[in-house]
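A protein chain is absent from this complex, but the other protein chains hold their places.
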Amino acid sequence: MRCDWVHGYWVHWQWVRCEKGFGMSVNAWIVVGDQPAIGNLITVARSLGGDGTIAAVVAGPRAVAETVAASGVDRVVWCGTPDGSPAEASAPAVAEAVAADPPRVVLGGRNPGDRVLLGAAAAALHAAVLTGARSVTVGADTVTVVNAVYGDISDETVEISGPVALLLDGGSVPAASGAGVPIEEVTATPYGVKVLETIPSEFEEVDLNAAQRVIGVGRGLKAKEDLSLIEALAAALKAEIACSRPVAEGLNWMGKDRYIGSSGARISPQLYLAVGISGQLQHMVGVTGAETIVAINSDPNAAVFAQTDYGLVGDLYELVAEITSVLK
Amino acid sequence: MPEVAEPDFDVIVVGAGIAGCVTAYQLAQQGREVLLIERGEAPGSKNLSGGVLYSRGIQEVFPGFLDEAPVERRITRNCVTFLNATSSVGLDYQDARLADPVNAVTVLRARLDPWLAGKCEEAGVTVMPGVRVDRVLTEDGPAANAAGAAPWHANGTTGRRVVGVQAGDDELRARVVVAADGVNSFLARDAGLRPKDPLNHLAVGVKSVVSLPRETIEARFNLTGDEGTAIAVVGDCTEGVGGGGFLYTNTDSVSVGVVVRLDDLTAQQKVVTDIFDHFLAHRFIAPYLEGGELAEYGCHLVAEGGLKMIGEIVMDGMVVVGDAAGLTLNTGLTVRGMDLAVASAVAAAGGIGAALENKDTSKAGLTGYRERFFASYAGQDMKTYAKAPAFLEHERMYKQYGELFADVLYGAFSLDTRPRRHLLSVARRALAHSPLKMRHLVSDGIAGGRAL
Partner (left out) sequence: MKIVVAYKWTSDPEEATVGADGVVNWSRARPGISTYDPVAIEVARGLAAATSAELIGVTVGAKGVGTPLAAKAALSRGLDRAVIVEDDSLKGAGQAELAAVVAAVVRRIGDVDLVITGDSSVDVAAKMVPTVLAGELGWPAVAEVTDVTGQPGALRVGRAVPGGAQVLEISGPAVLATSADATTPHVPGMKDLLAAGKKPVEHVDLAALDVPASSAVMTITGRARPARKERKHQLLDTSDPAEAAAELVKALREVGAL
């Protein structure tokens, strides 16, 4: 059942109301690029309730569409992204599919490709865009979002009448559930974007959210070689290594997926050990969910100490070595 | 000698604080080409002051100041408090006359300085934030190159003359450079105008701005409307280190801080932030701030030497204004810096204007600044209170007097069913228990009378 997007959202909703009982209106669209890491998006979509469907539009390879089709969503549309093009090239098809069956909510993950697809969908719907949703409630006429803003220093409760696009953590790849749904194939003229070359990262990929213990490295570490000291501690702690933004972007000591902060990863491990990190808002907002926070810093006035459970003021090289040896 | 390059500006002012902005503004109003350089990304971003501005001077520069400028409150209540560990004795002076005409206001520099810079832009000043001046450009003075010099060089002085500033790879030239770059004036030093300051003329200030609802402030400080209170505190607030504390009310926040002498701090091996924490937690201070939210925190050097701090403020091609010239005045009752900055800026703008008019920006040509400043009320006050800093350096001021006063008053107010004695005899007994001697009272009384 389709509803052609002509006169805007309210026209559509009147239509939905009169068709109620037939089901099949789209409650939530999930936009998917070339990674099917949308477990969290499916969870959020399900939590919305209502009698609409959860539909996904995939701009990545067919294999991604197949994974998504088996993940428990009600409907999957695949854009058939041409070979040699990135998912972003299929943004017009994604926007068209979403606009053709306008939802209450569009969800997308935070990686660069997914953001572009979500932006295209939001523009097509003239939707509101929120990026810090803590909770989403779908009411009869409005969607209410508790939205963290400005480095999470405040939570705004926003009531939206009309469609809303939410940028959320994608989560992990969903496990297959049931027989899956058929894949609908659509096409639209893609953008002229081609991949000329793909260069694998010199750094190993990491899922910081899966780690129980995380060590964050800041600019207090003097040289890249000194990371070996941190690696020894990480091995003893069974911890992953993360960092503040400048260590990944700028110094390039580790991959971008390891930096924590308002524009990076947000984690909630058992233990976060901040080594040589000053404690700026943009970084600390990424670890507010940590169960226990420890900080090591040579500057007793470092802001990080106001946000920790245990603070050690001193030479990080000495202290890290000592902690490693105690753990051994 | 090479031709003297045509300057890029008539005047380059370095530092967009109060002194710098007022100098630049007034020169632009005279029709001069003025460049105002500020190190911070925005004017005011590097500035910190206690927050009370004695505003008569600035009202003359900007007639609409009180209505247009981001002024917080108009001070109508002044308190001086001797604080002891478990007692406090104070003078509380509230007077409606202080509101009309307005005499002093509280300001937040993060708000005031951008307003001043905006006024400068309106007047035609080129405002340039985010630029750190690396060097003062100098050339051989008039005596050395008199032969090829432009007319305004022709004067009998010797040595180097300032011709501009350098920042990064860029050099800009002006007929006069104004050093308005604060207490640690890099410019004045780089030009060889000032030796390193003796420690006992410097103090370090720590200040917080604590947000509180407007109504709470008005209730706690006994204020109505936009009236404000300034409280000066001496005694236990600085843990015996020479200096004092203050509380000033803003519209919806309180500025609270301590200013302590650097030499005493070093001698007593104390940490200024600890002293500040001690002050905030003091049983007679904490209730003013209870429930407030920390909105701002900063640390700043303060020149406290009074007249002694003012050295050379004029040289060939350059003048020094405001804090950079050491213009602060602590009389014990009032701590003044911003109004002196205004006065020195007005004097400098006048002196520079005259020098440019006469095409003589040598030291002699610019000396009108110095004359104008010392003829002004601010310059007169600097002379009047010349002995105040030395008087206020007495340790007795910070510890023993407060306790003595409290002991005398305790004798009077503590009605413990024993018969009362005459206040004078209570005072005598209290003095006997105090490390203070009668001769201290007499000599400090005379010195204080003379100094203040």
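All chains are identified by letter, namely A and B, in their written order; residue positions are counted from 1 within each chain.
Throughout what follows, contacts are C-beta pairs under 8 Å (C-beta built on N, C-alpha and C of every residue); 3 or more make two chains touch, one makes a residue touch a chain.
Everything quoted here is computed from the prediction, not taken from an experiment.
S.K.: Which of B:Gly90, B:Pro129 or B:Gly411 touches the chain that is not shown?
M.R.: B:Pro129
S.K.: Touching the hidden chain in the full complex, which residues of chain A are there? Just list them.
M.R.: Its contact residues with the unshown chain are 8-10, 35, 86, 88-89, 91-92, 95, 110-113, 115-116, 118-132, 144, 148-165, 167, 191-201, 205, 213, 237, 245, 249-250, 252, 256-257, 262-263, 270-271, 280-282, 288-289, 291-294, 305-315, 318-319, 322-323, 325-327.
S.K.: List every residue of chain B that touches the chain not included in the displayed model.
M.R.: Residues of chain B in touch with the missing chain: 8, 37, 40-42, 44-45, 108, 110-111, 117-118, 121, 126-131, 167-170, 172, 209, 211, 293-296.
Quick note on the criterion: only the chains that are shown with their structure count from here on.
S.K.: Per the centroid of Cα atoms for each chain, what is the distance between chain A and chain B, given in Å?
M.R.: 51
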